[in-house]
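The structure appears below as C-alpha coordinates.
The complex appears here minus one protein chain, its other protein chains still in place.
Letters A and B name the chains as they come in the text, with residue numbers starting at 1 for each one.
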Amino acid sequence: MNPPVIAIGELHGVFKWLHELLVSIGLPEPLQNIVMYGALGVTVFSVLSLFALFLVWWERKIAAHIQQRFGPMRVGWHGWYQTVMDALKLLQKEDIRIETRDKIVFFWAPIVCFVAAFLAYVAMPFGRGLIVADLNIGILYIMAVTTFTVISLLMAGWGSNNKYALLGGMRSAAQVVSYEVPMVVSLLAVILYTGSLSMVDIVEAQSGWFNWFIFRVPFGPIAFVTYTIAAIAEANRTPFDIPEAEQELVAGYNIEYSGMKFAMFFLAEFVNMFTVSAIAATVFLGGWNGPWLPSWVWFLGKTLLMVFFLMLVRWTYPRLRVDQLMEFAWKFLVPVTFANLILAAILKHYGLYWE
Amino acid sequence: MRILDHIRNLLKGLGIAGKHLGRHAITIQYPEERMDMPERSRGIVVLLSDKETGELNCTSCELCMRACPTAAIKIVAHRDENKKKVLDEFVVDNGLCCFCGLCEEACNFSALKMATKYEFSTLGKDELIWDVDKLQQVGRDVDYVDTRKKKKPKPDKPAETKTTNDSTAPAKNDPPTDSAKPAAGTQEKQTATPVPEADGKDTTTSPEAVKEPPVVADPDLPADPPEVTKPTVAKNPAPGNEDKEQGGQTDGTS
Partner (left out) sequence: MAKLRTEEFLVNMGPHHPSTHGVCRLVLTMDGEKVVHIEPVIGYLHRAIEKICENRTYPQCSPMMDRFEYVTAMASDHVYALAVEKLAGLEVPERAEYLRVIMVELNRIASHLIFWGVTAMDVGAYTPFLYGLREREDIIDLFEMTCGQRLTYNYIRIGGVSQDIPDEFVPKCREFMDKLWGKFADYEGLLNENPIWLVRTKGIGVLTAEKAIAFGASGPVLRASGVDYDVRRDDPYSIYDKFNFEIPTQKNGDSYDRFIQRIDEMKASLRIIEQALDNLPEGDIKCKVKPKFKPPAGEVYSRIESARGEMGVYIRSDGSTKPVRVKLRGSSYNHLRLVPEIATDVLIADLVTIFATLDIIMPEVDR
(Lines give C-alpha, C1' and ligand atoms only; values in the text may rest on other atoms or scores of the structure.)
Protein backbone atom coordinates (compact mmCIF):
# COMPACT_ATOMS: atom_id res chain seq x y z
CA MET A 1 0.00 0.00 0.00
CA ASN A 2 1.21 3.43 -0.71
CA PRO A 3 1.33 6.10 1.94
CA PRO A 4 -1.70 8.35 1.80
CA VAL A 5 -1.59 11.17 -0.67
CA ILE A 6 -1.96 14.47 1.02
CA ALA A 7 -0.86 17.57 -0.79
CA ILE A 8 -0.41 21.05 0.72
CA GLY A 9 3.18 21.42 1.66
CA GLU A 10 2.97 21.53 5.45
CA LEU A 11 0.72 18.59 5.88
CA HIS A 12 2.76 16.56 3.50
CA GLY A 13 5.71 17.54 5.57
CA VAL A 14 4.17 16.35 8.80
CA PHE A 15 3.01 13.10 7.36
CA LYS A 16 6.31 12.57 5.58
CA TRP A 17 8.09 13.12 8.88
CA LEU A 18 5.80 10.67 10.60
CA HIS A 19 6.34 8.13 7.87
CA GLU A 20 10.11 8.48 8.13
CA LEU A 21 9.90 8.20 11.89
CA LEU A 22 8.00 4.97 11.61
CA VAL A 23 10.43 3.62 9.08
CA SER A 24 13.35 4.51 11.27
CA ILE A 25 11.80 2.74 14.26
CA GLY A 26 11.55 -0.34 12.12
CA LEU A 27 7.82 -0.98 12.16
CA PRO A 28 6.67 -3.52 9.62
CA GLU A 29 4.94 -2.07 6.60
CA PRO A 30 1.31 -2.94 7.39
CA LEU A 31 1.64 -1.35 10.81
CA GLN A 32 3.18 1.72 9.25
CA ASN A 33 0.19 2.13 7.03
CA ILE A 34 -2.20 1.59 9.88
CA VAL A 35 -0.51 4.30 11.91
CA MET A 36 -0.44 6.67 8.95
CA TYR A 37 -4.09 6.17 8.13
CA GLY A 38 -4.87 6.48 11.77
CA ALA A 39 -3.12 9.82 11.93
CA LEU A 40 -5.01 10.93 8.86
CA GLY A 41 -8.28 9.87 10.37
CA VAL A 42 -7.57 11.74 13.55
CA THR A 43 -6.76 14.87 11.59
CA VAL A 44 -9.92 14.76 9.55
CA PHE A 45 -12.00 13.93 12.59
CA SER A 46 -10.66 16.80 14.62
CA VAL A 47 -11.01 19.30 11.80
CA LEU A 48 -14.60 18.26 11.29
CA SER A 49 -15.41 18.40 14.97
CA LEU A 50 -14.10 21.92 15.04
CA PHE A 51 -16.29 22.75 12.09
CA ALA A 52 -19.29 21.26 13.84
CA LEU A 53 -18.62 23.34 16.95
CA PHE A 54 -18.22 26.41 14.82
CA LEU A 55 -21.47 25.68 13.02
CA VAL A 56 -23.43 25.39 16.25
CA TRP A 57 -22.16 28.79 17.34
CA TRP A 58 -22.81 30.27 13.93
CA GLU A 59 -26.35 28.97 13.86
CA ARG A 60 -27.12 30.55 17.18
CA LYS A 61 -25.66 33.86 16.07
CA ILE A 62 -27.50 33.89 12.78
CA ALA A 63 -30.77 32.94 14.45
CA ALA A 64 -30.24 35.70 16.97
CA HIS A 65 -29.47 38.38 14.45
CA ILE A 66 -32.41 37.48 12.29
CA GLN A 67 -34.47 37.96 15.42
CA GLN A 68 -32.71 41.23 16.25
CA ARG A 69 -31.02 40.04 19.37
CA PHE A 70 -27.46 39.07 20.14
CA GLY A 71 -27.17 35.38 20.84
CA PRO A 72 -24.28 34.07 22.93
CA MET A 73 -22.22 36.98 24.19
CA ARG A 74 -20.70 36.06 27.48
CA VAL A 75 -18.31 33.23 26.81
CA GLY A 76 -15.49 34.84 24.89
CA TRP A 77 -15.84 37.59 22.32
CA HIS A 78 -19.43 37.31 21.14
CA GLY A 79 -19.55 33.90 22.73
CA TRP A 80 -17.21 32.13 20.35
CA TYR A 81 -16.39 29.23 22.62
CA GLN A 82 -19.95 28.79 23.88
CA THR A 83 -20.23 25.41 22.16
CA VAL A 84 -17.11 24.12 23.86
CA MET A 85 -18.59 25.03 27.18
CA ASP A 86 -21.89 23.41 26.24
CA ALA A 87 -20.08 20.24 25.28
CA LEU A 88 -18.20 20.25 28.59
CA LYS A 89 -21.48 20.76 30.40
CA LEU A 90 -23.07 17.84 28.59
CA LEU A 91 -20.03 15.75 29.41
CA GLN A 92 -20.52 16.14 33.11
CA LYS A 93 -24.22 15.39 33.08
CA GLU A 94 -25.69 12.22 34.43
CA ASP A 95 -26.20 9.53 31.84
CA ILE A 96 -29.83 8.65 32.54
CA ARG A 97 -30.69 5.16 31.49
CA ILE A 98 -34.19 3.80 31.78
CA GLU A 99 -34.61 0.40 33.34
CA THR A 100 -36.81 -0.89 30.56
CA ARG A 101 -34.61 0.13 27.68
CA ASP A 102 -33.29 -2.26 25.09
CA LYS A 103 -29.71 -2.19 26.28
CA ILE A 104 -27.69 -2.96 23.20
CA VAL A 105 -29.81 -0.89 20.85
CA PHE A 106 -29.97 2.04 23.25
CA PHE A 107 -26.22 2.02 23.68
CA TRP A 108 -25.24 1.74 20.06
CA ALA A 109 -27.70 4.21 18.53
CA PRO A 110 -25.74 7.42 19.22
CA ILE A 111 -22.49 5.75 18.25
CA VAL A 112 -23.86 4.60 14.93
CA CYS A 113 -25.21 8.09 14.29
CA PHE A 114 -21.94 9.77 15.11
CA VAL A 115 -19.82 7.37 13.09
CA ALA A 116 -22.14 7.44 10.10
CA ALA A 117 -21.95 11.21 10.02
CA PHE A 118 -18.16 11.17 9.70
CA LEU A 119 -17.85 8.32 7.23
CA ALA A 120 -18.76 10.53 4.31
CA TYR A 121 -15.58 12.57 4.65
CA VAL A 122 -13.41 9.80 3.36
CA ALA A 123 -14.25 10.85 -0.16
CA MET A 124 -14.83 14.59 0.32
CA PRO A 125 -12.50 16.89 -1.59
CA PHE A 126 -11.47 19.68 0.72
CA GLY A 127 -9.24 21.28 -1.84
CA ARG A 128 -6.90 20.55 -4.71
CA GLY A 129 -5.24 17.33 -3.64
CA LEU A 130 -6.84 17.40 -0.20
CA ILE A 131 -8.87 14.26 -0.25
CA VAL A 132 -8.38 11.23 1.93
CA ALA A 133 -9.18 8.66 -0.71
CA ASP A 134 -10.15 9.49 -4.23
CA LEU A 135 -12.56 6.64 -4.65
CA ASN A 136 -13.73 6.08 -8.17
CA ILE A 137 -17.25 5.65 -6.83
CA GLY A 138 -16.94 8.75 -4.65
CA ILE A 139 -20.37 10.25 -4.85
CA LEU A 140 -22.12 6.89 -4.72
CA TYR A 141 -20.18 6.00 -1.61
CA ILE A 142 -21.15 9.26 0.08
CA MET A 143 -24.81 8.79 -0.76
CA ALA A 144 -24.75 5.26 0.58
CA VAL A 145 -23.05 6.17 3.79
CA THR A 146 -25.25 9.13 4.68
CA THR A 147 -28.18 6.73 4.79
CA PHE A 148 -26.74 4.96 7.83
CA THR A 149 -28.22 7.65 10.04
CA VAL A 150 -31.66 6.17 9.44
CA ILE A 151 -30.59 3.03 11.23
CA SER A 152 -29.46 5.01 14.20
CA LEU A 153 -32.73 6.94 14.35
CA LEU A 154 -34.73 3.75 14.35
CA MET A 155 -32.45 2.28 16.99
CA ALA A 156 -32.84 5.35 19.17
CA GLY A 157 -36.61 5.30 18.83
CA TRP A 158 -36.88 1.61 19.60
CA GLY A 159 -34.31 1.39 22.34
CA SER A 160 -35.87 4.16 24.39
CA ASN A 161 -38.99 2.11 25.07
CA ASN A 162 -41.08 5.25 24.77
CA LYS A 163 -43.98 5.81 22.43
CA TYR A 164 -42.99 9.39 21.76
CA ALA A 165 -39.51 8.34 20.79
CA LEU A 166 -40.79 5.52 18.65
CA LEU A 167 -43.17 7.80 16.80
CA GLY A 168 -40.38 10.26 16.24
CA GLY A 169 -37.99 7.59 15.05
CA MET A 170 -40.45 6.10 12.61
CA ARG A 171 -41.41 9.43 11.15
CA SER A 172 -37.82 10.39 10.80
CA ALA A 173 -36.90 7.16 9.08
CA ALA A 174 -39.78 7.51 6.65
CA GLN A 175 -38.78 11.07 5.90
CA VAL A 176 -35.10 10.36 5.29
CA VAL A 177 -35.76 7.36 3.11
CA SER A 178 -38.31 9.23 1.04
CA TYR A 179 -36.02 12.15 0.38
CA GLU A 180 -33.08 9.98 -0.61
CA VAL A 181 -34.63 9.39 -4.00
CA PRO A 182 -34.93 13.00 -5.18
CA MET A 183 -31.54 13.77 -3.69
CA VAL A 184 -29.73 11.07 -5.61
CA VAL A 185 -31.63 11.58 -8.83
CA SER A 186 -30.97 15.31 -8.90
CA LEU A 187 -27.29 14.67 -8.42
CA LEU A 188 -27.40 12.13 -11.23
CA ALA A 189 -28.70 14.72 -13.64
CA VAL A 190 -25.47 16.67 -13.43
CA ILE A 191 -23.13 13.78 -12.95
CA LEU A 192 -24.16 12.56 -16.39
CA TYR A 193 -21.92 15.29 -17.68
CA THR A 194 -18.77 14.19 -15.94
CA GLY A 195 -18.70 10.60 -17.03
CA SER A 196 -17.33 9.45 -13.71
CA LEU A 197 -18.51 9.17 -10.12
CA SER A 198 -15.23 10.28 -8.63
CA MET A 199 -15.47 13.46 -6.63
CA VAL A 200 -12.25 14.86 -8.01
CA ASP A 201 -13.46 14.33 -11.56
CA ILE A 202 -16.74 16.06 -10.76
CA VAL A 203 -14.89 19.10 -9.53
CA GLU A 204 -12.45 19.06 -12.42
CA ALA A 205 -15.37 19.07 -14.86
CA GLN A 206 -16.38 22.44 -13.45
CA SER A 207 -13.12 24.25 -13.87
CA GLY A 208 -13.05 27.41 -15.87
CA TRP A 209 -15.41 30.35 -15.87
CA PHE A 210 -19.14 29.68 -15.55
CA ASN A 211 -18.69 25.99 -15.88
CA TRP A 212 -20.30 25.27 -12.60
CA PHE A 213 -23.18 22.89 -12.89
CA ILE A 214 -25.57 25.32 -11.34
CA PHE A 215 -25.18 27.58 -14.32
CA ARG A 216 -26.04 24.93 -16.85
CA VAL A 217 -29.55 25.98 -17.54
CA PRO A 218 -32.09 24.42 -17.69
CA PHE A 219 -31.31 21.29 -15.80
CA GLY A 220 -28.64 22.70 -13.51
CA PRO A 221 -30.68 25.15 -11.43
CA ILE A 222 -33.63 22.79 -11.21
CA ALA A 223 -31.34 20.04 -9.99
CA PHE A 224 -29.80 22.45 -7.51
CA VAL A 225 -33.13 23.53 -6.08
CA THR A 226 -34.47 20.01 -5.75
CA TYR A 227 -31.21 18.83 -4.27
CA THR A 228 -31.29 21.62 -1.69
CA ILE A 229 -34.85 20.82 -0.66
CA ALA A 230 -34.03 17.14 -0.36
CA ALA A 231 -30.89 17.99 1.58
CA ILE A 232 -32.82 20.04 4.10
CA ALA A 233 -35.10 17.07 4.61
CA GLU A 234 -32.17 14.71 4.98
CA ALA A 235 -30.65 16.89 7.63
CA ASN A 236 -33.95 16.95 9.54
CA ARG A 237 -34.18 20.71 9.55
CA THR A 238 -37.16 23.00 9.37
CA PRO A 239 -39.33 22.98 7.35
CA PHE A 240 -38.86 19.23 7.61
CA ASP A 241 -38.00 18.90 11.27
CA ILE A 242 -40.97 16.86 12.37
CA PRO A 243 -38.75 14.38 14.21
CA GLU A 244 -37.47 17.02 16.52
CA ALA A 245 -40.38 19.41 16.59
CA GLU A 246 -40.66 20.63 20.13
CA GLN A 247 -44.15 21.86 19.82
CA GLU A 248 -45.54 18.54 18.84
CA LEU A 249 -44.00 15.73 20.76
CA VAL A 250 -41.13 17.22 22.66
CA ALA A 251 -37.98 16.16 20.85
CA GLY A 252 -38.86 12.93 19.13
CA TYR A 253 -36.27 10.24 18.93
CA ASN A 254 -33.63 11.60 21.24
CA ILE A 255 -35.98 12.38 24.07
CA GLU A 256 -34.56 9.80 26.44
CA TYR A 257 -30.93 10.57 25.87
CA SER A 258 -28.97 12.82 28.19
CA GLY A 259 -25.41 13.89 28.61
CA MET A 260 -22.80 12.84 26.11
CA LYS A 261 -25.12 10.55 24.15
CA PHE A 262 -27.36 13.49 23.44
CA ALA A 263 -24.31 15.52 22.50
CA MET A 264 -23.42 12.87 19.94
CA PHE A 265 -26.83 13.13 18.27
CA PHE A 266 -26.62 16.86 18.34
CA LEU A 267 -23.17 17.10 16.83
CA ALA A 268 -23.99 14.43 14.28
CA GLU A 269 -26.88 16.57 13.09
CA PHE A 270 -24.57 19.48 12.45
CA VAL A 271 -21.95 17.33 10.78
CA ASN A 272 -24.71 15.98 8.55
CA MET A 273 -25.68 19.49 7.65
CA PHE A 274 -22.09 20.24 6.76
CA THR A 275 -21.97 17.09 4.65
CA VAL A 276 -24.98 17.89 2.53
CA SER A 277 -23.78 21.46 2.06
CA ALA A 278 -20.34 20.22 1.07
CA ILE A 279 -21.85 17.90 -1.51
CA ALA A 280 -23.90 20.77 -2.91
CA ALA A 281 -20.81 22.95 -3.05
CA THR A 282 -18.81 20.24 -4.78
CA VAL A 283 -21.34 19.09 -7.31
CA PHE A 284 -23.16 22.31 -8.12
CA LEU A 285 -21.00 25.21 -7.10
CA GLY A 286 -17.70 24.10 -8.49
CA GLY A 287 -15.97 22.56 -5.49
CA TRP A 288 -12.57 24.08 -4.94
CA ASN A 289 -12.47 25.95 -8.26
CA GLY A 290 -11.83 29.63 -8.07
CA PRO A 291 -9.19 32.24 -8.80
CA TRP A 292 -6.51 33.75 -6.58
CA LEU A 293 -7.39 32.19 -3.22
CA PRO A 294 -6.19 28.74 -2.13
CA SER A 295 -8.54 25.97 -3.14
CA TRP A 296 -9.61 24.97 0.34
CA VAL A 297 -10.71 28.54 1.04
CA TRP A 298 -13.04 28.35 -1.92
CA PHE A 299 -14.39 25.00 -0.83
CA LEU A 300 -14.98 26.22 2.67
CA GLY A 301 -16.55 29.45 1.51
CA LYS A 302 -19.00 27.74 -0.79
CA THR A 303 -19.92 25.17 1.82
CA LEU A 304 -20.49 27.83 4.43
CA LEU A 305 -22.61 29.75 1.98
CA MET A 306 -24.84 26.72 1.58
CA VAL A 307 -24.91 26.24 5.34
CA PHE A 308 -25.93 29.85 5.76
CA PHE A 309 -28.73 29.36 3.30
CA LEU A 310 -29.92 26.30 5.21
CA MET A 311 -29.92 28.26 8.44
CA LEU A 312 -31.80 31.15 6.91
CA VAL A 313 -34.44 28.73 5.68
CA ARG A 314 -34.72 27.18 9.10
CA TRP A 315 -35.44 30.43 10.84
CA THR A 316 -37.92 31.71 8.30
CA TYR A 317 -40.35 28.99 7.33
CA PRO A 318 -42.91 27.09 9.35
CA ARG A 319 -42.79 23.33 9.30
CA LEU A 320 -44.68 20.91 7.16
CA ARG A 321 -46.97 18.30 8.59
CA VAL A 322 -45.68 14.78 8.22
CA ASP A 323 -48.16 13.62 5.60
CA GLN A 324 -47.70 16.83 3.63
CA LEU A 325 -43.99 16.23 3.78
CA MET A 326 -44.30 12.75 2.34
CA GLU A 327 -46.76 13.92 -0.26
CA PHE A 328 -44.40 16.63 -1.31
CA ALA A 329 -41.55 14.17 -1.68
CA TRP A 330 -43.35 11.51 -3.63
CA LYS A 331 -45.86 13.48 -5.62
CA PHE A 332 -43.81 16.49 -6.48
CA LEU A 333 -40.08 16.07 -6.04
CA VAL A 334 -39.70 12.58 -7.47
CA PRO A 335 -41.49 13.33 -10.76
CA VAL A 336 -39.69 16.63 -11.13
CA THR A 337 -36.27 15.15 -10.54
CA PHE A 338 -36.87 12.29 -12.90
CA ALA A 339 -38.09 14.66 -15.57
CA ASN A 340 -35.01 16.73 -15.01
CA LEU A 341 -32.82 13.67 -15.38
CA ILE A 342 -34.47 12.74 -18.64
CA LEU A 343 -34.09 16.28 -19.90
CA ALA A 344 -30.39 16.29 -19.03
CA ALA A 345 -29.92 12.93 -20.72
CA ILE A 346 -31.66 14.10 -23.88
CA LEU A 347 -29.58 17.25 -24.01
CA LYS A 348 -26.41 15.29 -23.58
CA HIS A 349 -27.36 12.69 -26.14
CA TYR A 350 -27.97 15.27 -28.83
CA GLY A 351 -24.80 17.06 -27.94
CA LEU A 352 -26.49 20.29 -27.02
CA TYR A 353 -24.15 20.85 -24.13
CA TRP A 354 -20.41 20.84 -23.80
CA GLU A 355 -18.67 18.04 -22.02
CA MET B 1 -48.14 29.67 -12.88
CA ARG B 2 -48.84 28.97 -9.26
CA ILE B 3 -45.53 27.32 -8.72
CA LEU B 4 -43.76 30.51 -9.67
CA ASP B 5 -45.96 32.44 -7.26
CA HIS B 6 -45.05 30.03 -4.54
CA ILE B 7 -41.37 30.36 -5.26
CA ARG B 8 -41.65 34.10 -5.30
CA ASN B 9 -43.44 34.17 -1.95
CA LEU B 10 -40.91 31.83 -0.43
CA LEU B 11 -38.08 34.05 -1.56
CA LYS B 12 -39.91 37.10 -0.24
CA GLY B 13 -40.06 35.49 3.18
CA LEU B 14 -36.35 34.77 3.04
CA GLY B 15 -35.70 38.34 2.07
CA ILE B 16 -37.66 39.72 5.01
CA ALA B 17 -35.80 37.53 7.45
CA GLY B 18 -32.50 38.21 5.78
CA LYS B 19 -32.79 41.97 5.85
CA HIS B 20 -32.89 41.87 9.60
CA LEU B 21 -29.38 40.51 9.56
CA GLY B 22 -28.10 43.91 8.71
CA ARG B 23 -29.90 45.66 11.52
CA HIS B 24 -28.54 46.20 14.94
CA ALA B 25 -30.00 44.16 17.76
CA ILE B 26 -32.55 45.85 19.94
CA THR B 27 -31.71 44.04 23.13
CA ILE B 28 -29.35 45.36 25.75
CA GLN B 29 -26.78 43.44 27.66
CA TYR B 30 -28.06 43.37 31.21
CA PRO B 31 -26.45 43.79 33.79
CA GLU B 32 -23.79 45.84 32.11
CA GLU B 33 -26.38 48.10 30.55
CA ARG B 34 -29.63 48.92 32.24
CA MET B 35 -32.73 50.54 30.91
CA ASP B 36 -33.83 53.88 32.26
CA MET B 37 -37.03 53.27 34.09
CA PRO B 38 -39.76 55.85 33.65
CA GLU B 39 -40.39 57.81 36.78
CA ARG B 40 -43.81 56.33 37.37
CA SER B 41 -42.49 52.84 37.22
CA ARG B 42 -43.76 50.80 40.13
CA GLY B 43 -40.97 48.93 41.77
CA ILE B 44 -40.42 48.03 45.35
CA VAL B 45 -42.19 49.74 48.23
CA VAL B 46 -39.94 52.07 50.23
CA LEU B 47 -40.44 54.42 53.12
CA LEU B 48 -39.50 57.99 52.48
CA SER B 49 -37.75 60.28 54.88
CA ASP B 50 -37.86 64.00 55.23
CA LYS B 51 -35.37 65.71 52.99
CA GLU B 52 -33.93 67.91 55.70
CA THR B 53 -34.26 66.07 58.92
CA GLY B 54 -33.99 62.53 57.64
CA GLU B 55 -36.84 61.26 59.76
CA LEU B 56 -39.57 59.09 58.48
CA ASN B 57 -42.52 60.88 57.00
CA CYS B 58 -44.87 58.18 58.13
CA THR B 59 -47.46 59.18 60.69
CA SER B 60 -48.86 55.70 61.27
CA CYS B 61 -52.23 56.57 59.87
CA GLU B 62 -52.49 53.03 58.52
CA LEU B 63 -54.29 54.08 55.38
CA CYS B 64 -51.84 52.12 53.29
CA MET B 65 -52.42 49.03 55.35
CA ARG B 66 -56.11 49.28 54.77
CA ALA B 67 -55.71 49.94 51.08
CA CYS B 68 -53.46 46.99 50.39
CA PRO B 69 -55.41 44.18 48.73
CA THR B 70 -53.02 41.44 49.73
CA ALA B 71 -52.26 42.44 53.32
CA ALA B 72 -48.61 42.88 52.55
CA ILE B 73 -48.21 45.84 54.88
CA LYS B 74 -48.32 45.42 58.61
CA ILE B 75 -48.18 48.40 60.91
CA VAL B 76 -48.02 48.42 64.66
CA ALA B 77 -48.34 51.79 66.33
CA HIS B 78 -49.29 53.13 69.69
CA ARG B 79 -50.08 56.45 71.17
CA ASP B 80 -47.69 58.04 73.59
CA GLU B 81 -48.55 60.32 76.42
CA ASN B 82 -49.17 63.31 74.15
CA LYS B 83 -51.75 61.31 72.21
CA LYS B 84 -49.33 61.35 69.30
CA LYS B 85 -48.99 58.25 67.25
CA VAL B 86 -45.69 56.52 67.33
CA LEU B 87 -44.70 53.91 64.86
CA ASP B 88 -43.52 50.66 66.36
CA GLU B 89 -43.36 48.35 63.42
CA PHE B 90 -43.76 48.76 59.72
CA VAL B 91 -43.31 45.51 57.89
CA VAL B 92 -43.80 44.96 54.20
CA ASP B 93 -43.86 41.40 52.95
CA ASN B 94 -42.59 41.71 49.42
CA GLY B 95 -43.62 38.16 48.73
CA LEU B 96 -47.25 39.16 49.12
CA CYS B 97 -47.01 42.56 47.51
CA CYS B 98 -48.67 42.64 44.12
CA PHE B 99 -47.19 46.01 43.10
CA CYS B 100 -50.57 47.55 42.45
CA GLY B 101 -49.69 50.97 43.88
CA LEU B 102 -52.83 51.39 45.97
CA CYS B 103 -50.78 52.04 49.09
CA GLU B 104 -48.83 54.81 47.43
CA GLU B 105 -52.05 56.46 46.35
CA ALA B 106 -53.61 56.10 49.77
CA CYS B 107 -50.80 57.83 51.57
CA ASN B 108 -51.23 61.56 52.20
CA PHE B 109 -47.90 62.21 53.76
CA SER B 110 -45.46 61.22 51.06
CA ALA B 111 -44.36 58.47 53.37
CA LEU B 112 -44.58 55.53 51.03
CA LYS B 113 -43.52 55.23 47.47
CA MET B 114 -43.07 52.55 44.92
CA ALA B 115 -39.55 53.34 43.87
CA THR B 116 -38.24 52.43 40.45
CA LYS B 117 -35.84 49.93 41.93
CA TYR B 118 -36.38 46.29 41.16
CA GLU B 119 -33.27 44.29 41.83
CA PHE B 120 -34.01 42.62 45.11
CA SER B 121 -34.01 38.91 44.56
CA THR B 122 -33.18 36.85 47.57
CA LEU B 123 -32.50 33.25 48.23
CA GLY B 124 -35.24 32.71 50.74
CA LYS B 125 -38.76 33.94 51.24
CA ASP B 126 -38.10 35.18 54.74
CA GLU B 127 -35.54 37.61 53.42
CA LEU B 128 -38.31 39.25 51.44
CA ILE B 129 -39.98 40.55 54.58
CA TRP B 130 -38.61 44.01 55.16
CA ASP B 131 -38.82 45.97 58.34
CA VAL B 132 -38.86 49.69 58.80
CA ASP B 133 -35.10 50.13 58.85
CA LYS B 134 -34.55 48.35 55.59
CA LEU B 135 -37.45 50.16 53.99
CA GLN B 136 -36.14 53.49 55.08
CA GLN B 137 -32.61 52.69 54.04
CA VAL B 138 -33.58 51.65 50.55
CA GLY B 139 -35.76 54.72 50.28
CA ARG B 140 -33.08 57.20 51.25
CA ASP B 141 -31.94 57.98 47.76
CA VAL B 142 -35.34 57.92 46.18
CA ASP B 143 -36.36 61.27 44.86
CA TYR B 144 -39.92 62.29 45.60
CA VAL B 145 -42.25 65.23 45.51
CA ASP B 146 -43.20 66.21 48.99
CA THR B 147 -46.93 66.64 49.01
CA ARG B 148 -47.38 67.20 52.68
CA LYS B 149 -48.85 70.45 53.69
CA LYS B 150 -46.40 72.55 55.57
CA LYS B 151 -47.09 73.28 59.17
CA LYS B 152 -49.06 76.42 59.53
CA PRO B 153 -50.07 78.20 62.70
CA LYS B 154 -53.18 76.63 64.02
CA PRO B 155 -56.15 78.92 63.57
CA ASP B 156 -58.33 79.05 66.64
CA LYS B 157 -61.65 78.21 65.35
CA PRO B 158 -64.03 75.52 66.40
CA ALA B 159 -63.35 72.03 65.33
CA GLU B 160 -66.18 71.04 63.13
CA THR B 161 -67.09 67.60 62.31
CA LYS B 162 -68.43 67.28 58.93
CA THR B 163 -71.47 65.48 57.88
CA THR B 164 -70.36 63.15 55.26
CA ASN B 165 -71.86 60.37 53.26
CA ASP B 166 -73.41 62.57 50.70
CA SER B 167 -72.57 61.15 47.39
CA THR B 168 -70.52 64.04 46.20
CA ALA B 169 -68.53 64.38 49.34
CA PRO B 170 -65.02 65.19 48.47
CA ALA B 171 -62.33 63.33 50.14
CA LYS B 172 -60.92 64.99 53.12
CA ASN B 173 -57.41 64.50 54.02
CA ASP B 174 -57.69 63.62 57.59
CA PRO B 175 -54.84 62.28 59.41
CA PRO B 176 -56.32 60.38 62.25
CA THR B 177 -54.62 62.40 64.86
CA ASP B 178 -51.91 64.71 65.19
CA SER B 179 -52.58 68.29 65.66
CA ALA B 180 -48.97 68.90 64.93
CA LYS B 181 -49.57 68.49 61.23
CA PRO B 182 -52.87 69.79 60.10
CA ALA B 183 -53.77 68.53 56.68
CA ALA B 184 -55.15 70.76 54.01
CA GLY B 185 -58.05 72.71 55.19
CA THR B 186 -59.31 70.33 57.71
CA GLN B 187 -60.61 71.55 60.91
CA GLU B 188 -61.33 68.36 62.66
CA LYS B 189 -59.31 67.62 65.64
CA GLN B 190 -59.72 64.01 65.85
CA THR B 191 -58.44 62.60 68.95
CA ALA B 192 -59.67 59.26 68.08
CA THR B 193 -58.63 57.08 65.30
CA PRO B 194 -61.25 56.18 62.82
CA VAL B 195 -61.81 52.51 62.86
CA PRO B 196 -63.18 51.52 59.52
CA GLU B 197 -62.87 47.79 59.81
CA ALA B 198 -64.93 47.28 56.74
CA ASP B 199 -62.24 48.86 54.67
CA GLY B 200 -59.55 46.81 56.17
CA LYS B 201 -58.65 43.28 55.58
CA ASP B 202 -60.42 40.46 57.25
CA THR B 203 -57.21 38.62 57.37
CA THR B 204 -55.00 41.20 58.96
CA THR B 205 -54.81 41.58 62.62
CA SER B 206 -55.73 45.08 63.49
CA PRO B 207 -53.06 46.75 65.45
CA GLU B 208 -53.62 46.93 69.13
CA ALA B 209 -53.39 50.66 69.19
CA VAL B 210 -56.58 51.14 67.29
CA LYS B 211 -58.97 50.63 70.08
CA GLU B 212 -60.16 54.16 70.62
CA PRO B 213 -63.81 54.95 70.55
CA PRO B 214 -64.96 55.73 67.05
CA VAL B 215 -65.32 59.30 65.97
CA VAL B 216 -68.56 60.97 65.30
CA ALA B 217 -67.69 61.72 61.77
CA ASP B 218 -67.56 58.88 59.37
CA PRO B 219 -63.96 58.29 58.59
CA ASP B 220 -63.22 59.16 55.07
CA LEU B 221 -60.31 57.85 53.24
CA PRO B 222 -58.76 59.90 50.52
CA ALA B 223 -59.67 58.60 47.15
CA ASP B 224 -57.31 60.55 45.00
CA PRO B 225 -53.69 59.79 44.48
CA PRO B 226 -51.32 62.49 45.60
CA GLU B 227 -50.26 63.55 42.14
CA VAL B 228 -53.72 64.42 41.03
CA THR B 229 -55.42 67.66 41.84
CA LYS B 230 -56.54 67.58 45.36
CA PRO B 231 -60.26 67.54 45.76
CA THR B 232 -62.04 70.53 47.02
CA VAL B 233 -61.92 70.51 50.72
CA ALA B 234 -63.48 72.12 53.65
CA LYS B 235 -67.07 73.02 53.62
CA ASN B 236 -66.43 75.69 56.19
CA PRO B 237 -63.16 77.07 55.25
CA ALA B 238 -61.27 78.91 57.85
CA PRO B 239 -60.65 82.52 57.08
CA GLY B 240 -58.03 82.73 54.51
CA ASN B 241 -58.40 79.22 53.35
CA GLU B 242 -60.69 79.85 50.42
CA ASP B 243 -57.89 79.68 47.99
CA LYS B 244 -57.39 76.12 48.97
CA GLU B 245 -60.50 75.18 47.07
CA GLN B 246 -58.49 74.62 43.97
CA GLY B 247 -56.44 72.00 45.59
CA GLY B 248 -53.26 70.92 43.98
CA GLN B 249 -50.04 71.25 45.70
CA THR B 250 -50.83 74.68 46.87
CA ASP B 251 -50.20 75.32 50.36
CA GLY B 252 -52.62 78.04 50.92
CA THR B 253 -51.86 79.37 54.22
CA SER B 254 -53.33 82.42 55.50
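Going forward, a residue touches a chain if its C-beta (ideal position, glycine included) is under 8 Å from a C-beta of that chain, and two chains touch if they have at least 3 such contacts.
Model, not experiment: these values are computed from the prediction.
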item	value
Among A:Ile66, A:Val150 or A:Ala344, the residue in touch with the chain that has been omitted	A:Ile66
Sole residue of A:Leu53, A:Ile214, A:Leu285 or A:Leu320 that reaches the chain not shown, by the stated touch rule	A:Leu320
Residues in subunit B touching the chain absent from view	5-6, 9-10, 12-13, 16-17, 26, 37-38, 40-42, 67-69, 98-102, 105, 114, 165, 167-171, 196, 198-199, 201-203, 218-225, 227-228, 231
Interface residues of subunit A (partner: the chain not displayed)	63, 66-69, 163-164, 167, 238-239, 241-242, 245-250, 315-324
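The rule is short, and it goes like this: only the chains that are shown with their structure count from here on.
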item	value
CA centroid of subunit A to CA centroid of subunit B, Å	63
Subunit B contact footprint on subunit A (complex, rising order)	62, 64-70, 73, 312-313, 315-317
In the complex with subunit A, residue positions of subunit B that touch it	10, 13-14, 16-18, 20-21, 23-27, 29
